[in-house]
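The complex appears here without one of its protein chains, the remainder shown in place.
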Amino acid sequence: MLEDNLWVRFLKRTGVGLAIVIAFFPIFWLVSTSFKPIDEWQRFPPVWISSEPTLQNYRIVFAPKAAQEFAAKQKGAISYKVSGSAWKAFGDSAVIAIGATIFSVLFGTLAAYSIVRFHTGGSSYPFQFLVVRMFPPIAIVVPMVVLFSILRLSDSYLGLILAYTAFTLPFSIWMIRSFIEEVPEELEGAALIYGMRPLQAFLKVTFPLIRGGVLATALFVFILNWSEFLFALTLTSGHVVTVTLQVANYVSASSGKLYGVQAAMGTISTLPVILFGYVIQRHLVRGLSFGAIKR
Amino acid sequence: MAEPVRSPPSPRLEMRMGHRRLIPFNVAIALPAQLTVLTVVLVPTAIVVWLSFTDWQPTQGIPWYQAEPVWFWNYYDLFHDARFVAAVLRTLLIVAVCVVVEFLLAMSLALLFLDDWPWRKIAISIIILPMMVVPVDAANAFFMLFNDRGPINYLISIIVGRQFEFAWLADPNWALLPIMLAEIWQWTPLMFLLVLTGLMNLPENQIRAAYVLGASRTRIVLRIMLPLLTPVIIIALLVRSVETFKIFDPVYILTRGGPGAATETISMFMYNGAFVYFRIGYIAAAALMILVVVAAICVNLSRPLKRHHR
Partner (left out) sequence: MTAKLRLSGISKCFAGRDAVRDLSLTLDRGEFLSLLGPSGCGKSTTLAMIAGFITPDAGDILVDGARINDLSPRRRRVGLVQQDYAVFTSLTVRANLAFGLEVKGLGRSARRSAVDRLARLFDLGDVLDRRGGTLNMSEMQRVALARSLASEPELLLLDEPMSNLDAESRARLRGELRQLQKSLAQTVLYVTHDQAEALSMSDRVAVMRDGEIVQVSTPDDIYYRPANRFVAEFIGDPPLNLIPCDVSADAARMAIALAGGAVFHVSAAPIAWGRQWLGVRPHDIELVGEAAPGTVPALLRFVENFGARHVLHAEYASDLIRIETVSAARSIGETLHLRFSPERALLIDRSSECVVPFRPLEAAA
(Lines give C-alpha, C1' and ligand atoms only; values in the text may rest on other atoms or scores of the structure.)
Protein backbone atom coordinates (compact mmCIF):
# COMPACT_ATOMS: atom_id res chain seq x y z
CA MET A 1 0.00 0.00 0.00
CA LEU A 2 2.75 2.44 0.82
CA GLU A 3 5.90 3.28 -0.96
CA ASP A 4 9.06 2.49 0.97
CA ASN A 5 11.90 4.88 0.90
CA LEU A 6 15.39 3.45 0.60
CA TRP A 7 16.18 3.71 4.30
CA VAL A 8 13.05 1.85 5.36
CA ARG A 9 13.62 -0.83 2.80
CA PHE A 10 17.17 -1.35 3.99
CA LEU A 11 16.08 -1.63 7.61
CA LYS A 12 13.38 -4.05 6.67
CA ARG A 13 15.75 -6.29 4.79
CA THR A 14 18.37 -6.27 7.51
CA GLY A 15 15.78 -6.95 10.17
CA VAL A 16 14.29 -9.88 8.36
CA GLY A 17 17.69 -11.18 7.35
CA LEU A 18 18.90 -11.03 10.93
CA ALA A 19 15.80 -12.82 12.14
CA ILE A 20 16.26 -15.57 9.61
CA VAL A 21 19.91 -16.07 10.50
CA ILE A 22 19.22 -16.17 14.22
CA ALA A 23 16.29 -18.52 13.76
CA PHE A 24 18.26 -20.89 11.62
CA PHE A 25 21.66 -20.81 13.29
CA PRO A 26 21.16 -23.09 16.31
CA ILE A 27 19.41 -25.63 14.12
CA PHE A 28 22.18 -25.41 11.60
CA TRP A 29 24.67 -25.96 14.40
CA LEU A 30 22.79 -28.99 15.62
CA VAL A 31 22.64 -30.62 12.23
CA SER A 32 26.19 -29.69 11.37
CA THR A 33 27.52 -31.10 14.63
CA SER A 34 25.73 -34.34 14.00
CA PHE A 35 28.12 -34.98 11.14
CA LYS A 36 31.28 -33.97 12.94
CA PRO A 37 33.88 -36.44 14.18
CA ILE A 38 34.72 -36.21 17.86
CA ASP A 39 37.80 -34.08 17.52
CA GLU A 40 35.79 -31.34 15.84
CA TRP A 41 33.14 -31.07 18.50
CA GLN A 42 34.89 -28.58 20.74
CA ARG A 43 37.57 -27.24 18.53
CA PHE A 44 38.48 -23.59 18.74
CA PRO A 45 38.02 -21.74 16.40
CA PRO A 46 34.77 -23.63 15.93
CA VAL A 47 34.19 -25.80 12.92
CA TRP A 48 31.20 -24.48 11.03
CA ILE A 49 30.91 -27.28 8.55
CA SER A 50 32.90 -30.40 9.05
CA SER A 51 35.87 -30.91 6.80
CA GLU A 52 35.69 -34.66 7.32
CA PRO A 53 31.97 -35.37 7.75
CA THR A 54 31.16 -38.73 9.22
CA LEU A 55 28.14 -40.84 9.83
CA GLN A 56 29.61 -42.34 12.96
CA ASN A 57 27.32 -40.36 15.25
CA TYR A 58 24.29 -41.64 13.45
CA ARG A 59 25.71 -45.14 13.54
CA ILE A 60 26.06 -44.97 17.29
CA VAL A 61 22.47 -43.91 17.57
CA PHE A 62 20.88 -46.30 15.11
CA ALA A 63 23.31 -49.13 14.47
CA PRO A 64 25.55 -49.55 17.53
CA LYS A 65 27.16 -52.75 16.26
CA ALA A 66 28.18 -51.14 13.00
CA ALA A 67 29.47 -48.19 14.99
CA GLN A 68 31.71 -50.41 17.04
CA GLU A 69 33.07 -52.16 13.98
CA PHE A 70 33.74 -48.79 12.39
CA ALA A 71 35.45 -47.47 15.50
CA ALA A 72 37.67 -50.54 15.61
CA LYS A 73 38.83 -50.01 12.05
CA GLN A 74 38.98 -46.20 11.95
CA LYS A 75 41.53 -44.57 14.15
CA GLY A 76 40.16 -41.59 16.08
CA ALA A 77 36.54 -42.44 15.53
CA ILE A 78 34.46 -42.31 18.62
CA SER A 79 33.36 -45.53 20.10
CA TYR A 80 30.59 -45.58 22.59
CA LYS A 81 28.44 -48.25 24.10
CA VAL A 82 25.01 -46.86 24.57
CA SER A 83 22.85 -48.17 27.34
CA GLY A 84 19.54 -48.23 25.55
CA SER A 85 18.58 -48.57 21.93
CA ALA A 86 17.45 -45.49 20.10
CA TRP A 87 15.06 -47.62 18.09
CA LYS A 88 13.28 -48.55 21.27
CA ALA A 89 13.14 -44.88 22.23
CA PHE A 90 11.55 -43.98 18.92
CA GLY A 91 9.17 -46.85 19.27
CA ASP A 92 8.21 -45.95 22.82
CA SER A 93 7.75 -42.32 21.91
CA ALA A 94 5.62 -43.28 18.95
CA VAL A 95 3.41 -45.58 20.97
CA ILE A 96 2.91 -43.06 23.75
CA ALA A 97 2.51 -40.02 21.55
CA ILE A 98 0.08 -41.70 19.17
CA GLY A 99 -1.87 -43.32 21.96
CA ALA A 100 -2.15 -40.14 23.96
CA THR A 101 -3.10 -38.20 20.85
CA ILE A 102 -5.90 -40.60 20.00
CA PHE A 103 -7.34 -40.42 23.51
CA SER A 104 -6.93 -36.69 23.75
CA VAL A 105 -8.61 -35.96 20.44
CA LEU A 106 -11.35 -38.53 20.98
CA PHE A 107 -12.26 -37.37 24.47
CA GLY A 108 -11.70 -33.78 23.49
CA THR A 109 -14.02 -33.94 20.50
CA LEU A 110 -16.80 -35.50 22.53
CA ALA A 111 -16.36 -33.01 25.34
CA ALA A 112 -16.15 -30.07 22.93
CA TYR A 113 -19.31 -31.20 21.18
CA SER A 114 -21.04 -31.50 24.52
CA ILE A 115 -19.92 -28.05 25.57
CA VAL A 116 -20.76 -26.24 22.36
CA ARG A 117 -24.11 -27.78 21.53
CA PHE A 118 -25.46 -28.51 24.98
CA HIS A 119 -23.63 -25.93 27.10
CA THR A 120 -22.76 -28.70 29.52
CA GLY A 121 -21.47 -27.48 32.82
CA GLY A 122 -22.31 -23.86 32.25
CA SER A 123 -20.18 -21.07 30.88
CA SER A 124 -17.26 -21.62 33.21
CA TYR A 125 -16.79 -25.34 32.51
CA PRO A 126 -14.35 -24.95 29.60
CA PHE A 127 -12.24 -22.65 31.72
CA GLN A 128 -11.76 -25.40 34.25
CA PHE A 129 -9.79 -27.27 31.64
CA LEU A 130 -7.71 -24.19 31.03
CA VAL A 131 -6.76 -24.12 34.69
CA VAL A 132 -5.26 -27.58 34.25
CA ARG A 133 -2.90 -26.10 31.71
CA MET A 134 -1.82 -23.38 34.10
CA PHE A 135 -0.55 -25.72 36.81
CA PRO A 136 3.18 -26.25 36.72
CA PRO A 137 3.37 -29.96 35.94
CA ILE A 138 6.15 -30.37 38.47
CA ALA A 139 3.65 -29.60 41.18
CA ILE A 140 1.55 -32.54 40.12
CA VAL A 141 4.37 -34.88 39.31
CA VAL A 142 5.28 -35.76 42.85
CA PRO A 143 1.85 -37.02 43.90
CA MET A 144 1.45 -38.58 40.47
CA VAL A 145 4.43 -40.76 41.17
CA VAL A 146 2.72 -41.82 44.34
CA LEU A 147 -0.61 -42.34 42.62
CA PHE A 148 0.93 -44.31 39.80
CA SER A 149 2.68 -46.60 42.19
CA ILE A 150 -0.67 -47.33 43.80
CA LEU A 151 -2.32 -47.95 40.46
CA ARG A 152 0.62 -49.98 39.23
CA LEU A 153 1.17 -47.49 36.43
CA SER A 154 4.75 -46.54 37.26
CA ASP A 155 7.13 -46.62 34.38
CA SER A 156 4.40 -47.86 32.06
CA TYR A 157 3.08 -46.86 28.67
CA LEU A 158 -0.46 -46.44 29.93
CA GLY A 159 0.67 -44.19 32.75
CA LEU A 160 2.41 -41.76 30.46
CA ILE A 161 -0.43 -41.93 27.97
CA LEU A 162 -2.89 -41.00 30.69
CA ALA A 163 -0.74 -38.16 31.91
CA TYR A 164 -0.22 -36.77 28.42
CA THR A 165 -3.91 -37.11 27.61
CA ALA A 166 -4.93 -35.16 30.67
CA PHE A 167 -2.52 -32.35 30.01
CA THR A 168 -3.32 -31.96 26.32
CA LEU A 169 -7.08 -32.13 26.80
CA PRO A 170 -7.30 -28.35 27.32
CA PHE A 171 -5.79 -27.85 23.88
CA SER A 172 -7.98 -30.48 22.27
CA ILE A 173 -11.16 -29.19 23.81
CA TRP A 174 -10.55 -25.53 23.13
CA MET A 175 -9.26 -26.02 19.61
CA ILE A 176 -12.02 -28.38 18.50
CA ARG A 177 -14.53 -26.21 20.26
CA SER A 178 -13.55 -23.27 18.10
CA PHE A 179 -13.92 -25.42 15.00
CA ILE A 180 -17.36 -26.67 16.01
CA GLU A 181 -18.50 -23.14 16.76
CA GLU A 182 -17.85 -22.25 13.16
CA VAL A 183 -20.43 -24.77 11.96
CA PRO A 184 -23.95 -23.40 12.35
CA GLU A 185 -26.15 -25.39 14.68
CA GLU A 186 -28.98 -25.32 12.16
CA LEU A 187 -27.26 -27.99 10.08
CA GLU A 188 -27.57 -30.49 12.88
CA GLY A 189 -31.03 -29.22 13.60
CA ALA A 190 -32.06 -30.10 10.07
CA ALA A 191 -30.65 -33.58 10.49
CA LEU A 192 -32.55 -34.02 13.73
CA ILE A 193 -35.77 -33.16 11.97
CA TYR A 194 -35.00 -35.97 9.58
CA GLY A 195 -34.99 -38.34 12.47
CA MET A 196 -31.31 -38.63 13.29
CA ARG A 197 -30.19 -38.95 16.88
CA PRO A 198 -28.04 -36.11 18.17
CA LEU A 199 -24.73 -37.94 18.04
CA GLN A 200 -25.50 -39.29 14.60
CA ALA A 201 -26.31 -35.79 13.45
CA PHE A 202 -23.01 -34.56 14.77
CA LEU A 203 -20.99 -37.36 13.19
CA LYS A 204 -22.68 -37.28 9.84
CA VAL A 205 -23.22 -33.56 9.41
CA THR A 206 -20.80 -31.49 11.49
CA PHE A 207 -17.84 -33.78 11.84
CA PRO A 208 -17.03 -34.01 8.14
CA LEU A 209 -16.90 -30.22 8.08
CA ILE A 210 -14.40 -30.01 10.91
CA ARG A 211 -12.31 -32.98 9.83
CA GLY A 212 -9.44 -30.77 8.79
CA GLY A 213 -9.53 -28.95 12.09
CA VAL A 214 -9.61 -32.18 14.07
CA LEU A 215 -6.66 -33.48 12.10
CA ALA A 216 -4.75 -30.29 12.76
CA THR A 217 -5.56 -30.61 16.46
CA ALA A 218 -4.35 -34.18 16.42
CA LEU A 219 -1.05 -33.25 14.84
CA PHE A 220 -0.68 -30.36 17.25
CA VAL A 221 -1.28 -32.61 20.26
CA PHE A 222 1.10 -35.17 18.79
CA ILE A 223 3.81 -32.55 18.63
CA LEU A 224 3.24 -31.67 22.28
CA ASN A 225 3.36 -35.32 23.31
CA TRP A 226 6.42 -36.15 21.28
CA SER A 227 8.37 -33.19 22.68
CA GLU A 228 7.37 -33.71 26.29
CA PHE A 229 10.19 -34.14 28.77
CA LEU A 230 9.24 -33.62 32.41
CA PHE A 231 6.68 -36.39 32.78
CA ALA A 232 8.87 -38.76 30.83
CA LEU A 233 11.75 -37.93 33.14
CA THR A 234 9.88 -38.37 36.40
CA LEU A 235 7.27 -41.00 35.70
CA THR A 236 9.60 -43.55 34.20
CA SER A 237 12.56 -45.37 35.60
CA GLY A 238 14.21 -47.09 32.73
CA HIS A 239 11.70 -49.44 31.19
CA VAL A 240 9.95 -46.82 29.11
CA VAL A 241 12.27 -44.47 27.26
CA THR A 242 11.17 -41.61 25.09
CA VAL A 243 13.29 -39.80 22.53
CA THR A 244 13.59 -36.81 24.85
CA LEU A 245 15.12 -39.05 27.49
CA GLN A 246 17.29 -40.99 25.13
CA VAL A 247 19.32 -37.92 24.25
CA ALA A 248 20.55 -37.72 27.81
CA ASN A 249 21.94 -41.23 27.52
CA TYR A 250 24.71 -40.07 25.24
CA VAL A 251 26.97 -38.93 28.01
CA SER A 252 30.18 -40.64 28.84
CA ALA A 253 32.12 -40.51 32.04
CA SER A 254 35.34 -39.58 30.27
CA SER A 255 34.18 -37.20 27.56
CA GLY A 256 31.07 -35.69 29.13
CA LYS A 257 28.25 -34.90 26.76
CA LEU A 258 28.77 -36.57 23.39
CA TYR A 259 27.87 -33.56 21.31
CA GLY A 260 27.88 -35.21 17.95
CA VAL A 261 25.79 -38.14 19.02
CA GLN A 262 23.33 -35.98 20.89
CA ALA A 263 23.12 -33.77 17.84
CA ALA A 264 22.39 -36.78 15.65
CA MET A 265 19.70 -38.02 17.98
CA GLY A 266 18.27 -34.52 18.26
CA THR A 267 18.19 -33.96 14.53
CA ILE A 268 16.28 -37.13 13.83
CA SER A 269 13.90 -36.82 16.74
CA THR A 270 13.01 -33.26 15.78
CA LEU A 271 12.17 -34.17 12.20
CA PRO A 272 8.59 -35.39 12.83
CA VAL A 273 7.84 -32.22 14.77
CA ILE A 274 9.11 -29.99 12.01
CA LEU A 275 7.23 -32.00 9.41
CA PHE A 276 3.89 -31.95 11.23
CA GLY A 277 4.43 -28.37 12.30
CA TYR A 278 4.62 -27.22 8.71
CA VAL A 279 1.61 -29.31 7.74
CA ILE A 280 -0.55 -27.56 10.32
CA GLN A 281 1.11 -24.19 9.99
CA ARG A 282 -2.18 -22.47 9.32
CA HIS A 283 -3.68 -23.78 12.53
CA LEU A 284 -0.74 -23.17 14.83
CA VAL A 285 -2.02 -19.80 15.89
CA ARG A 286 -5.42 -21.15 16.77
CA GLY A 287 -3.94 -23.98 18.79
CA LEU A 288 -1.40 -22.03 20.75
CA SER A 289 -3.90 -19.36 21.72
CA PHE A 290 -6.49 -21.95 22.78
CA GLY A 291 -8.78 -21.01 19.94
CA ALA A 292 -8.85 -17.35 20.87
CA ILE A 293 -7.05 -16.09 17.79
CA LYS A 294 -7.94 -17.32 14.34
CA ARG A 295 -6.78 -16.39 10.90
CA MET B 1 -12.54 -28.45 40.63
CA ALA B 2 -16.31 -28.78 40.56
CA GLU B 3 -18.21 -31.66 39.06
CA PRO B 4 -19.83 -30.76 35.79
CA VAL B 5 -23.20 -29.22 36.45
CA ARG B 6 -25.93 -31.46 35.12
CA SER B 7 -27.65 -29.03 32.81
CA PRO B 8 -31.25 -29.89 32.06
CA PRO B 9 -31.57 -31.84 28.83
CA SER B 10 -32.21 -29.48 25.93
CA PRO B 11 -35.69 -29.58 24.40
CA ARG B 12 -34.31 -31.53 21.47
CA LEU B 13 -33.24 -34.32 23.76
CA GLU B 14 -36.52 -34.34 25.61
CA MET B 15 -38.30 -34.90 22.38
CA ARG B 16 -35.99 -37.64 21.26
CA MET B 17 -35.77 -39.61 24.45
CA GLY B 18 -38.65 -41.91 25.03
CA HIS B 19 -37.22 -43.28 28.24
CA ARG B 20 -35.27 -41.66 31.08
CA ARG B 21 -31.58 -42.36 30.99
CA LEU B 22 -29.31 -42.79 33.95
CA ILE B 23 -27.00 -39.99 32.87
CA PRO B 24 -27.99 -37.27 30.42
CA PHE B 25 -26.40 -37.81 27.04
CA ASN B 26 -24.44 -34.59 27.01
CA VAL B 27 -22.86 -35.33 30.35
CA ALA B 28 -22.04 -38.87 29.35
CA ILE B 29 -19.95 -37.90 26.38
CA ALA B 30 -18.06 -35.29 28.36
CA LEU B 31 -17.27 -37.89 31.02
CA PRO B 32 -14.17 -39.50 29.51
CA ALA B 33 -12.42 -36.14 29.34
CA GLN B 34 -13.62 -35.15 32.76
CA LEU B 35 -12.62 -38.43 34.37
CA THR B 36 -9.16 -38.40 32.85
CA VAL B 37 -8.54 -34.94 34.18
CA LEU B 38 -10.04 -35.87 37.52
CA THR B 39 -7.83 -38.88 37.91
CA VAL B 40 -4.64 -37.38 36.69
CA VAL B 41 -5.06 -33.98 38.22
CA LEU B 42 -7.57 -33.93 41.02
CA VAL B 43 -6.58 -37.04 42.87
CA PRO B 44 -2.87 -36.12 42.88
CA THR B 45 -3.84 -32.68 44.11
CA ALA B 46 -5.64 -34.28 47.02
CA ILE B 47 -2.56 -36.36 47.74
CA VAL B 48 -0.46 -33.19 47.57
CA VAL B 49 -2.65 -31.58 50.17
CA TRP B 50 -2.14 -34.54 52.51
CA LEU B 51 1.58 -34.78 51.87
CA SER B 52 2.10 -31.08 52.37
CA PHE B 53 1.18 -31.49 55.99
CA THR B 54 3.72 -34.21 56.54
CA ASP B 55 7.46 -34.43 56.26
CA TRP B 56 7.44 -37.65 54.32
CA GLN B 57 10.67 -38.78 52.76
CA PRO B 58 10.73 -42.11 50.91
CA THR B 59 14.03 -42.86 52.53
CA GLN B 60 12.32 -43.08 55.87
CA GLY B 61 10.96 -46.47 54.93
CA ILE B 62 7.32 -45.88 55.86
CA PRO B 63 4.52 -45.70 53.31
CA TRP B 64 3.26 -42.25 52.44
CA TYR B 65 -0.13 -42.57 54.10
CA GLN B 66 1.49 -43.40 57.38
CA ALA B 67 3.73 -40.38 57.41
CA GLU B 68 3.69 -38.26 60.49
CA PRO B 69 1.97 -34.90 60.14
CA VAL B 70 3.94 -31.77 60.86
CA TRP B 71 1.00 -29.55 60.03
CA PHE B 72 1.94 -26.05 59.03
CA TRP B 73 5.63 -26.27 59.73
CA ASN B 74 6.37 -27.00 56.10
CA TYR B 75 4.76 -23.77 55.07
CA TYR B 76 6.54 -21.87 57.78
CA ASP B 77 9.86 -23.30 56.64
CA LEU B 78 9.10 -22.46 53.06
CA PHE B 79 8.57 -18.83 53.82
CA HIS B 80 11.91 -18.71 55.52
CA ASP B 81 13.68 -20.85 52.95
CA ALA B 82 15.95 -18.45 51.15
CA ARG B 83 16.48 -20.93 48.38
CA PHE B 84 12.73 -21.24 47.75
CA VAL B 85 12.16 -17.52 47.82
CA ALA B 86 15.09 -17.05 45.48
CA ALA B 87 13.63 -19.63 43.12
CA VAL B 88 10.30 -17.84 43.08
CA LEU B 89 11.85 -14.45 42.46
CA ARG B 90 14.16 -15.86 39.84
CA THR B 91 11.25 -17.47 38.02
CA LEU B 92 9.31 -14.23 38.07
CA LEU B 93 12.35 -12.45 36.72
CA ILE B 94 12.68 -14.97 33.91
CA VAL B 95 8.99 -14.62 33.06
CA ALA B 96 9.17 -10.84 33.02
CA VAL B 97 12.34 -10.62 30.94
CA CYS B 98 11.53 -13.40 28.49
CA VAL B 99 7.92 -12.44 27.84
CA VAL B 100 8.69 -8.76 27.37
CA VAL B 101 11.67 -9.39 25.10
CA GLU B 102 9.75 -11.99 23.12
CA PHE B 103 6.90 -9.56 22.68
CA LEU B 104 9.03 -6.62 21.59
CA LEU B 105 10.99 -8.71 19.13
CA ALA B 106 7.84 -10.35 17.82
CA MET B 107 6.04 -7.05 17.41
CA SER B 108 8.88 -5.35 15.56
CA LEU B 109 9.30 -8.35 13.32
CA ALA B 110 5.58 -8.70 12.63
CA LEU B 111 5.37 -5.10 11.48
CA LEU B 112 7.91 -5.92 8.79
CA PHE B 113 5.62 -8.61 7.44
CA LEU B 114 2.47 -6.56 6.99
CA ASP B 115 2.89 -5.84 3.31
CA ASP B 116 3.48 -8.49 0.76
CA TRP B 117 6.94 -8.86 -0.64
CA PRO B 118 8.77 -11.59 -2.52
CA TRP B 119 9.90 -14.56 -0.41
CA ARG B 120 7.63 -13.44 2.42
CA LYS B 121 6.05 -16.84 2.91
CA ILE B 122 9.41 -18.58 2.92
CA ALA B 123 10.78 -16.08 5.39
CA ILE B 124 7.90 -16.79 7.72
CA SER B 125 8.49 -20.53 7.41
CA ILE B 126 12.11 -20.17 8.44
CA ILE B 127 11.37 -17.77 11.26
CA ILE B 128 8.92 -20.17 12.87
CA LEU B 129 11.39 -23.03 12.70
CA PRO B 130 12.58 -22.63 16.32
CA MET B 131 9.05 -23.26 17.60
CA MET B 132 9.07 -26.64 15.97
CA VAL B 133 12.23 -28.03 17.46
CA VAL B 134 11.90 -30.43 20.37
CA PRO B 135 12.72 -28.20 23.37
CA VAL B 136 15.19 -30.70 24.79
CA ASP B 137 17.13 -30.77 21.53
CA ALA B 138 17.05 -26.99 21.29
CA ALA B 139 18.46 -26.82 24.80
CA ASN B 140 21.20 -29.22 23.84
CA ALA B 141 22.01 -27.06 20.85
CA PHE B 142 22.33 -24.05 23.10
CA PHE B 143 24.51 -26.08 25.44
CA MET B 144 26.89 -26.62 22.58
CA LEU B 145 26.67 -23.02 21.43
CA PHE B 146 27.60 -21.63 24.82
CA ASN B 147 30.47 -24.00 25.35
CA ASP B 148 33.53 -22.06 26.49
CA ARG B 149 35.10 -22.84 23.14
CA GLY B 150 31.88 -22.64 21.21
CA PRO B 151 30.65 -20.39 18.42
CA ILE B 152 29.12 -17.76 20.69
CA ASN B 153 32.39 -17.11 22.43
CA TYR B 154 34.13 -17.17 19.08
CA LEU B 155 31.86 -14.48 17.70
CA ILE B 156 32.38 -12.39 20.80
CA SER B 157 36.12 -12.83 20.39
CA ILE B 158 35.91 -11.38 16.91
CA ILE B 159 33.92 -8.40 18.13
CA VAL B 160 36.02 -7.75 21.20
CA GLY B 161 39.29 -8.35 19.45
CA ARG B 162 40.82 -10.78 21.83
CA GLN B 163 40.38 -14.35 22.95
CA PHE B 164 37.11 -14.78 24.84
CA GLU B 165 36.58 -18.11 26.56
CA PHE B 166 33.89 -17.60 29.08
CA ALA B 167 32.24 -20.55 30.79
CA TRP B 168 28.70 -19.21 30.67
CA LEU B 169 26.99 -22.19 32.19
CA ALA B 170 29.42 -22.45 35.07
CA ASP B 171 29.19 -18.83 36.14
CA PRO B 172 26.61 -18.15 38.86
CA ASN B 173 26.07 -14.60 37.65
CA TRP B 174 25.67 -15.29 33.97
CA ALA B 175 24.30 -18.82 33.69
CA LEU B 176 20.77 -17.47 33.58
CA LEU B 177 21.50 -15.76 30.28
CA PRO B 178 21.85 -18.85 28.06
CA ILE B 179 18.69 -20.22 29.65
CA MET B 180 16.73 -17.07 28.89
CA LEU B 181 18.19 -16.85 25.41
CA ALA B 182 17.20 -20.44 24.69
CA GLU B 183 13.67 -19.72 25.85
CA ILE B 184 13.46 -16.48 23.91
CA TRP B 185 14.90 -18.10 20.79
CA GLN B 186 12.42 -20.93 20.90
CA TRP B 187 9.24 -18.98 21.61
CA THR B 188 9.57 -15.57 19.99
CA PRO B 189 8.33 -17.16 16.74
CA LEU B 190 5.14 -18.09 18.55
CA MET B 191 4.56 -14.53 19.69
CA PHE B 192 5.42 -13.46 16.17
CA LEU B 193 2.73 -15.69 14.69
CA LEU B 194 0.13 -14.57 17.21
CA VAL B 195 0.87 -10.88 16.68
CA LEU B 196 1.09 -11.24 12.92
CA THR B 197 -2.25 -13.01 12.78
CA GLY B 198 -3.74 -10.25 14.88
CA LEU B 199 -2.27 -7.59 12.63
CA MET B 200 -3.52 -9.25 9.46
CA ASN B 201 -7.02 -9.43 10.93
CA LEU B 202 -7.14 -5.71 11.60
CA PRO B 203 -9.80 -3.80 9.68
CA GLU B 204 -7.99 -2.56 6.62
CA ASN B 205 -10.45 0.26 6.04
CA GLN B 206 -9.54 2.06 9.21
CA ILE B 207 -5.89 1.93 8.25
CA ARG B 208 -6.73 3.22 4.80
CA ALA B 209 -8.71 6.07 6.31
CA ALA B 210 -5.75 6.98 8.47
CA TYR B 211 -3.45 7.10 5.45
CA VAL B 212 -5.75 9.41 3.58
CA LEU B 213 -5.81 11.72 6.57
CA GLY B 214 -2.07 11.98 6.14
CA ALA B 215 -0.84 9.86 9.01
CA SER B 216 2.69 8.53 8.92
CA ARG B 217 3.39 4.84 9.30
CA THR B 218 4.52 5.32 12.91
CA ARG B 219 1.41 7.22 13.84
CA ILE B 220 -0.80 4.58 12.31
CA VAL B 221 0.96 1.80 14.17
CA LEU B 222 0.84 3.57 17.50
CA ARG B 223 -2.55 5.24 17.39
CA ILE B 224 -4.64 2.89 15.28
CA MET B 225 -3.10 -0.58 15.09
CA LEU B 226 -1.90 -1.10 18.63
CA PRO B 227 -5.18 -0.15 20.33
CA LEU B 228 -7.04 -2.46 17.95
CA LEU B 229 -4.52 -5.18 18.69
CA THR B 230 -4.92 -4.99 22.46
CA PRO B 231 -7.04 -8.14 22.90
CA VAL B 232 -4.57 -10.21 20.89
CA ILE B 233 -1.63 -8.75 22.79
CA ILE B 234 -3.22 -9.58 26.11
CA ILE B 235 -3.86 -13.17 25.08
CA ALA B 236 -0.35 -13.58 23.75
CA LEU B 237 1.23 -12.14 26.89
CA LEU B 238 -0.96 -14.24 29.16
CA VAL B 239 -0.37 -17.49 27.34
CA ARG B 240 3.38 -16.98 27.21
CA SER B 241 3.60 -15.84 30.81
CA VAL B 242 1.86 -18.94 32.05
CA GLU B 243 3.99 -21.24 29.94
CA THR B 244 7.23 -19.48 30.83
CA PHE B 245 6.38 -19.71 34.50
CA LYS B 246 6.53 -23.48 34.19
CA ILE B 247 9.94 -23.44 32.50
CA PHE B 248 11.84 -26.66 33.05
CA ASP B 249 13.46 -28.24 29.99
CA PRO B 250 16.14 -25.62 29.25
CA VAL B 251 17.02 -25.27 32.93
CA TYR B 252 17.42 -29.00 33.39
CA ILE B 253 19.48 -29.52 30.27
CA LEU B 254 21.68 -26.46 30.53
CA THR B 255 22.46 -26.16 34.22
CA ARG B 256 20.30 -28.45 36.35
CA GLY B 257 19.70 -25.32 38.39
CA GLY B 258 23.34 -24.74 39.04
CA PRO B 259 26.02 -23.74 39.60
CA GLY B 260 24.85 -24.37 43.14
CA ALA B 261 21.33 -23.01 43.04
CA ALA B 262 22.16 -19.98 40.92
CA THR B 263 19.72 -20.78 38.16
CA GLU B 264 17.14 -22.67 40.12
CA THR B 265 13.61 -21.92 39.00
CA ILE B 266 10.49 -23.04 40.82
CA SER B 267 10.18 -26.14 38.71
CA MET B 268 13.84 -26.96 39.17
CA PHE B 269 13.62 -26.31 42.91
CA MET B 270 10.76 -28.76 43.22
CA TYR B 271 12.44 -31.32 41.01
CA ASN B 272 15.63 -31.16 43.00
CA GLY B 273 13.78 -31.20 46.27
CA ALA B 274 11.73 -34.25 45.32
CA PHE B 275 14.04 -36.31 43.16
CA VAL B 276 17.45 -35.37 44.47
CA TYR B 277 16.88 -34.64 48.12
CA PHE B 278 13.72 -36.75 48.46
CA ARG B 279 12.00 -34.29 50.75
CA ILE B 280 8.61 -35.10 49.28
CA GLY B 281 6.48 -33.65 52.05
CA TYR B 282 8.28 -30.35 51.98
CA ILE B 283 8.07 -30.12 48.22
CA ALA B 284 4.39 -31.01 48.36
CA ALA B 285 3.84 -27.93 50.49
CA ALA B 286 5.71 -25.83 47.95
CA ALA B 287 3.66 -27.39 45.17
CA LEU B 288 0.41 -26.66 46.93
CA MET B 289 1.38 -23.07 47.55
CA ILE B 290 2.17 -22.58 43.88
CA LEU B 291 -1.06 -24.30 42.90
CA VAL B 292 -3.14 -22.11 45.14
CA VAL B 293 -1.54 -18.91 43.91
CA VAL B 294 -1.86 -19.93 40.27
CA ALA B 295 -5.49 -20.96 40.77
CA ALA B 296 -6.27 -17.66 42.47
CA ILE B 297 -4.75 -15.71 39.60
CA CYS B 298 -6.65 -17.83 37.10
CA VAL B 299 -9.99 -17.29 38.80
CA ASN B 300 -9.43 -13.56 38.77
CA LEU B 301 -8.36 -13.61 35.15
CA SER B 302 -11.11 -15.87 33.90
CA ARG B 303 -13.79 -13.31 34.62
CA PRO B 304 -12.59 -10.69 32.14
CA LEU B 305 -11.73 -13.48 29.71
CA LYS B 306 -15.23 -14.89 29.92
CA ARG B 307 -16.67 -11.47 29.28
CA HIS B 308 -14.49 -11.11 26.22
CA HIS B 309 -15.39 -14.54 24.95
CA ARG B 310 -19.10 -13.96 25.23
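Things to note:
The letters A and B name the chains in turn, as written, and every chain counts its residues from 1.
Simple rule for what comes next: contacts are C-beta pairs under 8 Å (C-beta built on N, C-alpha and C of every residue); 3 or more make two chains touch, one makes a residue touch a chain.
Everything numeric here is computed off the predicted structure, so don't read it as measured data.
Taking the complete complex into account, B:215 is the one of B:97, B:126, B:215 or B:237 that touches the chain left out.
Contact residues of subunit B toward the unshown chain are 203, 205-206, 208-216, 219, 223-224, 227-228, 230.
By definition in this document, only the chains that are shown with their structure count from here on.
Interface residues of subunit B, counted against subunit A in their complex, comprise 1-2, 4-5, 7, 10, 12-13, 16, 25-27, 29-30, 32-34, 36-37, 39-41, 43-48, 51, 64, 108-109, 112-113, 115, 123, 125-138, 140-145, 147, 149-151, 154, 165, 185, 189-190, 193-194, 197-198, 200-201, 208, 211, 217, 232, 235-236, 239, 242, 245-246, 248-249, 252, 266-267, 270-271, 274-275, 280, 283-284, 286-288, 290-291, 294-295, 297-298, 302, 305-306, 309-310.
Taken together, the subunit A residues at the contact with subunit B in this complex read 1-2, 12, 15-16, 19-20, 22-24, 26-27, 29-30, 33, 41-46, 48, 103, 106-108, 110-111, 113-115, 117-125, 127-144, 146-147, 162-163, 165-167, 169, 173, 189, 192, 197-199, 223, 226-227, 229-230, 233-234, 243-244, 247, 257, 259, 262-263, 265-267, 269-270, 273-274, 277-278, 281, 284-285, 288-290, 292-295.
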